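Heads up, one of the protein chains got dropped from this complex, but the rest are sitting where they should.
And now, chain A:
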Amino acid sequence: MFPPIPNPSLAPEAAKPTFGEKDILRRSASEVTPPAQRLTEVAKLIDVSKCIGCKACQAACLEWNNLTEEIGFNHGVYDNPMDLTPNTFTLMRFTEWENPETENLEWLIRKDGCMHCEDPGCLKACPSPGAIVQYSNGIVDFQHENCIGCGYCIKGCPFNIPRISKVDHTAYKCTLCSDRVAVGQGPACQKACPTQAIVFGTKDEMKGWAEGRIKDLKSRGYENAGLYDPPGVGGTHVMYVLQHADQPSLYAGLPDNPRISPIVETWKGVTKYVGLAVMGFAAAAGFLHYVVAGPNKVAPEDEENAEKLVDGTGAPPPAPPAGQPEGRV
């Protein structure tokens, strides 16, 4: 058993946050000087093989964040609601999979939610300064007072996590309980999990703990058991232990090789710089042309010719039609 995080001290000094503004590693649409000293990276480890699908984590998440999910419909499956919502930051996704090797029916239950990527696509896509921040301990957090509700984070995210609220038009997702972690607590979901399928600690501790779990799974026939800490996004601060780590997509479409979409990279990278340069060039070319060539003014003869044409008194005749350029003077 992983040693549980002790209950908080009631002393007033224990309520002082251990990280904040000074620990911001990245800030959306802004340049920040990274803090000189990085906090110890934290991580949540979700051991899918130990999950019993009780949804205590889902309930704890709603409770801690003071959210209420709408009463929905029974679609004949265990998933409830059917997808992440602006209120449901974490969701149990149930997959029934028949293992072709053993012919066993496996019930794969994955707790979906923000993965807190080391290279967060949401933050990269966000146009609003400071609406998304990444703390040096790895937590990616949305700052709602700066969010404009454009939904670019949804397009940036490789995991399809953020949701825009129809109430306040800002984006919501798992905060990794940054408020709890700041005072030395683990996330609410971790606290509520009855089987320790969710554990929380430093990233190194979690990797070490996962190693033991994977060894155990392998000894029991899950030879492809492994840790999901995808390198395409620089690793994540929410990791999974999967029985079938060679096929993450079995787990309700968990991406096999998540990365920030190259389309998003192109849009936020080359398009931005080339676009601004091209527009600047067009404006500068116009300015230069005006300076060099001068304005194109109507000459007095033009007015005279027009008057002659209107009076019918001998304006120059039209040039021959095009296609006979040699005829034109």
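The rule is short, and it goes like this: contacts are C-beta pairs under 8 Å (C-beta built on N, C-alpha and C of every residue); 3 or more make two chains touch, one makes a residue touch a chain; residues count from 1.
Assume contacts and distances are computed from a predicted model.
Novice: When you check the chain that is not on display against UniProt, which of "NADH-quinone oxidoreductase subunit NuoE", "Gonadoliberin III", "Cytochrome c" or "Formate dehydrogenase subunit gamma" does it turn out to be?
Specialist: "Formate dehydrogenase subunit gamma"
Novice: With the full complex in mind, choose from A:A14, A:I52, A:V183 or A:I263 the residue touching the hidden chain.
Specialist: A:I263
Novice: Looking at A:P3, A:G76, A:P100 or A:P295, which residue reaches the missing chain?
Specialist: Among A:P3, A:G76, A:P100 or A:P295, only A:P295 touches the chain that is not shown.
Novice: Looking at the full complex, which residue from A:I5, A:A29, A:L67 or A:A252 touches the chain that isn't shown here?
Specialist: A:A29
Novice: Write the list of chain A residues that the hidden chain touches.
Specialist: 29-30, 127-129, 146-152, 154-155, 160, 164, 169, 261, 263-264, 266-267, 271-272, 274-276, 278-279, 282-283, 286, 289-290, 293-300, 302-307, 309-312, 315, 317-319, 321-323, 325, 328
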